[in-house]
Every structure is written in C-alpha cells, then in structure tokens.
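Omission of a single protein chain aside, the complex is shown with its protein chains in their original locations.
Chains: A and B, in written order; residue numbering restarts at 1 for each.
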Amino acid sequence: MPSLTRALLGACALGVFSTGMLSAAAVAETITIATVNNGDMIRMQGLTEDFTAKHPGIALEWVTLEENVLRQRVTTDIATKGGQYDVMTIGTYEVPIWGRQGWLVSLNDLPDSYDIDDILPAIRGGLTVDGHLYAAPFYGESSMVMYRTDLMQAAGLEMPEAPTWDFIAQAARAMTDKDNEVYGICLRGKAGWGENMAFLTATANSFGARWFDMDWRPQFDSEAWATTLTFYLDLMADAGPPGASSNGFNENLALFQTGKCGMWIDATVAASFVTNPAESTVADKVGFALAPDNGLGKRGNWLWAWSLAIPAGTQKEAAAKAFIAWATSKEYLDLVAESEGWANVPPGTRTSLYENPNYAQVPFARITLDSINSADPTSPTVDPVPYVGVQFVAIPEFQGLATAVGQQFSAALAGTIPAEQALATAQTLAEREMRRAGYTR
Amino acid sequence: MATRHARTAARIMISPAVLLLLGWMLVPLSMTVYFSFLRYNLLMPGMEEWTGWLNYEFFLTDPAFFDAIGNTLMLVGGVLLITIVGGVLLALLLDQPFWGQGVVRVLVIAPFFVMPTVSALVWKNMFMNPVSGLFAHAAKAVGLAPFDFLAHAPLLSIILIVAWQWLPFATLILLTALQSLDSEQLEAAEMDGANPLNRFVFIMLPHLARAITVVILIQTIFLLSIFAEILVTTNGGPGTASTNLTFLVYAQSLLQFDVGGGSAGGVIAIILANIVAIFLMRMIGKNLET
Partner (left out) sequence: MARAVSVRRKAVVTLVAWTVGLAIFFPILWTILTSFKTEAQAIASPPLFFGFDWTLENYATVQERSDYFRHFWNSVVISFGSTLLGLLIAIPAAWSMAFVPGRRTKDVLMWMLSTKMLPPVGVLIPIYLIFRDTGLLDTRLGLVIVLTLINLPIIIWMLFTYFKEIPGEILEAARMDGADLRSEILYVLTPMAVPGIASTLLLNVILAWNEAFWTLNLTAAQAAPLTAFIASYSSPEGLFYAKLSAASTLAIAPILVLGWFSQKQLVRGLTFGAVK
C-alpha cells in the first residue's frame, strides 16, 4: 500500500511539474489545422511529408474530430475569436454566414499556379461571398442513387440514368426480401440537420416543397411537404431496413456494404467505399444513377463541399495559405493518385480532374460530376425562396431549427407520432424560431 | 477542543476551498444570468441587445421543455432504481464466499472506469444496433425480430447504458457497508428462526439505509447533468423522447449558438437542480446525522 501511494504521489508531482513546461521545441512555425475525421482528410494527414518537404519552415498540428464535435469547436472558437486554429475545415453551410461576418480571410490572392478558375463553378459559387473566395474546396459532393445491379436484374427492372421517384418506389418494393434481410432502399433517418434533414430537404425540393416562402414564412403546412413526408414514410415502411430512424450516412454505408440494401440514395463520396473490395462485399455489383425527380424540374440531390478556410486574425496567415494552396492543388490530386490510386482522389473540386483520361476510368467519375452540376444552391426549389442552399438554408438559425424538425421526422419514421403531427410540430417550431430571430412578426 | 485559536485556524483553512468554489460558482453564474437577458447569438455578433425576459419566455414555452423535465426525472429515477436494487443484490452475492472472489469483483467494477463516451459508442454500435448489434443477432438466433432499442425505447436504452456505468459504484459502497454488518447479529436472528427474507428486511436493509442514501446523493449529482450518452446515442430523439434538460440547454447554446437562450435555459436548469438538491439535502440530513 505505501509503495503504491508513493508511486501515485510521484506521478502527480511529475504531472504538475511538466504542466509548467509547455512545448519548448517549436523552432518552425506551427499551424494548427482542425479537420473532420473523414477518409480523405485522414489520407491528407498521411501525406503531409510532401508538404513539409516543400515548406521546411512550417510544421503542422492536426486536430481531427468527429463532424458534430468539430463544428461545435470551430464555431465556438471563431465566434469568440479564441484563435486556437489557423486552418479550419468547414462546409458550404458555414462559408456564406461566416464570410458575411468578416470572420474569414479572403483567398482571392492565391498564386496563379493555383488556377482558381479550375474549381467547379457550382462549388466555387457556394464558397464565394461578394466576390471573395472564403474557403478552398477540399472535396465536393452531391448525392445520387447507388444500387445493386444483380438485385435490380433479379427484379426484372432496369435503372434509367435519371430515374423518377415513382420508379425508385416501385423498384424498392420489388427488390425487398425481408426474410433474407434484403431491403429495397436505405435512406437516412437519424435526426440532424446534416443527417435526415439533408436528405429530406433535398428530396422535398424535387417534390416542389420549400422551407420558407419569400416572406420567410415556414411552409411545413404546405401540400408539397405532406406529400414528401408521406412518400418517404410509406416507402421506408414497405422497403426500408429496421431501425431506420437511427441510420445516418455511416449506418447505411455499413448496411449497403454488407449487401443488405437494394438501393441507397446518399453522398457521391460513398461510391469509392462501396466499390472498394477490401471493405464492401458487393463491390462488383454496384451501379449509379442520378438522384430521382418528379418531373418538376428539380432533382433531389444536394451539394456540399468540405473546404479549408483561415479565420481572420490569425498570426500565421501566410503559412496557412501555403498549406491550403497545397492541400487543394492539382498537384495534391496527382500525389494521391500516385500513392493511393485514382479512385481515392478527393473528388468534386476541379474541372481538370474530370478532363483527365485516367480519372475517367473511375466508374463513378462522370455521374459525380453530373450530379454536382445539376444542383443549384442559388435556385434550389421549384417556387422561389429567399435563401441560398440546397439541403440547408444558409441562415445561422438553421442548424438548431433543422435538428429539432429532424427529430420530429425521425420520430415519425420510428412510428411514435403520425406524419401530420410531425409536420404540425415542425411548423410550430419553425414559426417560433423565425419570430424569435426577427424574420417574421 | 474548539478553542478560539482553533476556530480561527479552521476558518483560515477552509477559506481557500470556499473562496474558490464561490468564485467558480459566481463568476460564470453572473455572466450566465447577464447573458440570459440579452439577445445574443454567437453567429450574429454586434446585434446584442437587452431583451428582458424574452429568452426565458421562449425557453419555458418550448414544446420540449416539459418533456425534458420529465425525461430528466425519469433518467435520474430509473438509473437510481436499477443501480440500487441491482447494487444490493450484487453486494449480497459478492458477500458470499465463493471461488475467485477477487477476479469477479474486478470484473464487476470495470464499467466504472470506462469513459461515458466510449461506453455509449460501444453500446449503441455493437449491442443495440438493430442490424449488426449483438442483441439483434441474439434475437434472430432465437427466432425473434430484432428490437430497435434506440428508436422505440430511447430513454430506457439510455437508462440501461448509464445504469451499467454506475452499478459498480453502488455495488462497491453497498458491499463495504454490508461487510461492516455484525455477523453475530445475523446469526442470532437465524437462531431465533428468522428466515432469510426477514433477516434481509429487518436487519440488513436498515443497516444499508445510510449507504443507500449516500449512493442516491452522489449519483443524483452526476445523473442530473447526463449529456454525453444522449449526444452519442440518440441526439435527444426520436422527437424529444430522450431530451433531458442538459441536452435542451446544449441544443440552444451549442447547436443554435444562441447564448442568450442557452443562458436562460442554464439558469432554469440551475434553479431546478437546486430544488432537487434541497430536497435531497433534507433527506440526507436526516439519514446522515451523526
């Protein structure tokens, strides 16, 4: 006993002592990069030797976090000017809001060799505020249909390149074989503005629904939303997997990879996971199609880009810019292709990548580009709206509001409340929030 | 023994602790109270203005508010019930002589050392997942349809996860108390013909009362602010089925970044927690009188 106590006390003493001496060995300039724990970012972390070889004066510190934690951390930090990060990974939702606040450093002065005009126009538009590019896209994504070619054939159907929702519903029911744990369609159900609401908002666009009218009045009491939600609930009840109300991107990915989904409508980046034989049992049986529509002129696909931005007020702007220019450059794409193969290159950011014959070999290259190009954040809906954003509304109140609404829809999917009640509550929540934030009286 | 000198010394020695805690309580608290009267959204700087009771009004009329209070009480009550009943039973079991006592005790206390985030992640993904979780496999093996825990019994699932973490703590305290019980008293009762149930009810339980009070007090303090487990597993849903007060405050302040509304919620949560505290103190005071 005494020896143990002594050991513990010793450890304490050591601990307190070392608290005093913070990192002494920092000769090089160190920039701290906050990023999300997605595969492409992890890969980048593994390739930093290339950067440090080119920029010996700059050392990199990584803070890799799960998406929600990351968002909460970087938002708190930038809004309070905490100054803990020199480069932040943020999405197309944050950039317009933060850019307008003057919280980000403009990237318009990146060197010519960076070739800013090479960035896909749809993506670039989403990251630009008043003519300033406030974040450089690291990878871009839209959503699309991924389906099992073998199951589609067994059902005696053929997937068109641009399917309608009716076809999807028909095919999903035909492919379902619950006894063998094959579910016709896997869709997001987990509550969250970036989870089920991303999917449902994009889907609602194709059904002619919208979040707000031109006077910022919430529209959940509209016919179009009722149709959207009922369609989704019915389809999931007939052809969805059990527990769908807690399925997000990841859960569905695992289901699809283990052969339990006939179709899956989700992010285009998933294509490289489901076709990877090391992870997926169905790698050679996957086909792709554009996200469905209802013939109203809008498809149900979204647009997102994980991007790198520099918080205004950092002392290390030059180093941070050097890093961003490296991480989102054409050369970086070549570097990844060289070490990991073309299929693993971060997609959806540069025109030149899609003109590259090597990349055209990748089975999902063209469909990804078509999906991205068919999304228009500035005119996302059938009827006009006062906001920007396809699967989100680029106002600060959206995160909290959409998560609360997502909870309602998730509960409807779980069967704990009927669709009408979910929509009515969503309408009340949205009206309250809009009134509180001063959009409506 | 309490000379004036000793009293002075006692005051001096207790003061660092009191001052620190006072500061820790008052500084953030007064800032929180101040913020709670402002329209203050982190994402819209420069628009702060005095709004009076508006934040409170919105928080108190939030449709989720009463659900959250109910869920908070259910969560605390449910976990207390499971850990105390389970803890007493486990303590009785571990108090018996058997082979490998040390090892079993080590196994039983292990969950207490696991980080809440880790245990929530493990339970959610590897056990309760209705497709690839172990419970689903077990259900299928006996021919039942897998139960979707987090969608259909979200609060109960969270109660189970939290109870698993706190059961060792309750067991340990109750076991220590049980071991201090005079075995002669038990034997005397046995001689008098008292059956095991009577012995438990009339001798052991009164002896354990104090330990149970301690378990209730300590666990309540921690359970009122349960947060990580909810964030990781259900995000408060479906609907508001597993939103507790802490989570509601979180949604206001770190999802909406509405510092004003979040602060108002925080103040309300503090008031409610103190009501619970006063209630508890009364109960404890009776039982812990020395």
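What we mean here is this: a residue touches a chain if its C-beta (ideal position, glycine included) is under 8 Å from a C-beta of that chain, and two chains touch if they have at least 3 such contacts.
No experiment lies behind these values; they were computed from the predicted model shown.
For the chain left out of this panel, the touching residue among A:T128, A:T176, A:Q219 or A:Q257 is A:Q257. Contact with the omitted chain, checked across B:L54, B:A189, B:I203 or B:I218, is made by B:I218. Residues 1-2, 4-5, 8-9, 11-13, 15-16, 18-20, 22-23, 32, 34, 36-39, 42, 45-46, 61-67, 69, 72-73, 76-77, 80-85, 248-250, 253-254, 257-258, 269-270, 273, 278-279, 281 of chain A touch the missing chain (whole complex, contact as defined above). Residues of chain B that touch the chain left out of the display are 1-2, 6-7, 9-11, 13-14, 16-18, 20-21, 24-25, 27-29, 31-32, 35, 42, 90, 93-94, 96-101, 103-119, 121-123, 125-127, 132, 134, 137, 141, 164, 167-168, 172-173, 175-177, 180, 183, 187, 210-211, 213-215, 217-218, 221, 224-225, 227-228, 232, 245-246, 249-250, 253-254, 259, 262-263, 265-267, 269-270, 273-274, 276-277, 281, 284-285, 288, 290.
The rule is simple: only the chains that are shown with their structure count from here on.
Mean C-alpha position of chain A lies 35 Å from that of chain B.
Residue ranges of chain B in contact with chain A, taken from their complex: 41-45, 54, 58, 62-64, 129-132, 145-146, 148, 150-152, 231, 234-241, 251-252, 254-258, 261. Note for the complex: chain A touches chain B at residues 68, 72, 75-76, 79-80, 97, 101, 181, 190-192, 241-243, 245-246, 251, 254-255, 258, 260, 396-397, 399-401, 403-404, 406-408, 410-411, 413-417, 425, 428-429, 432, 436-437.
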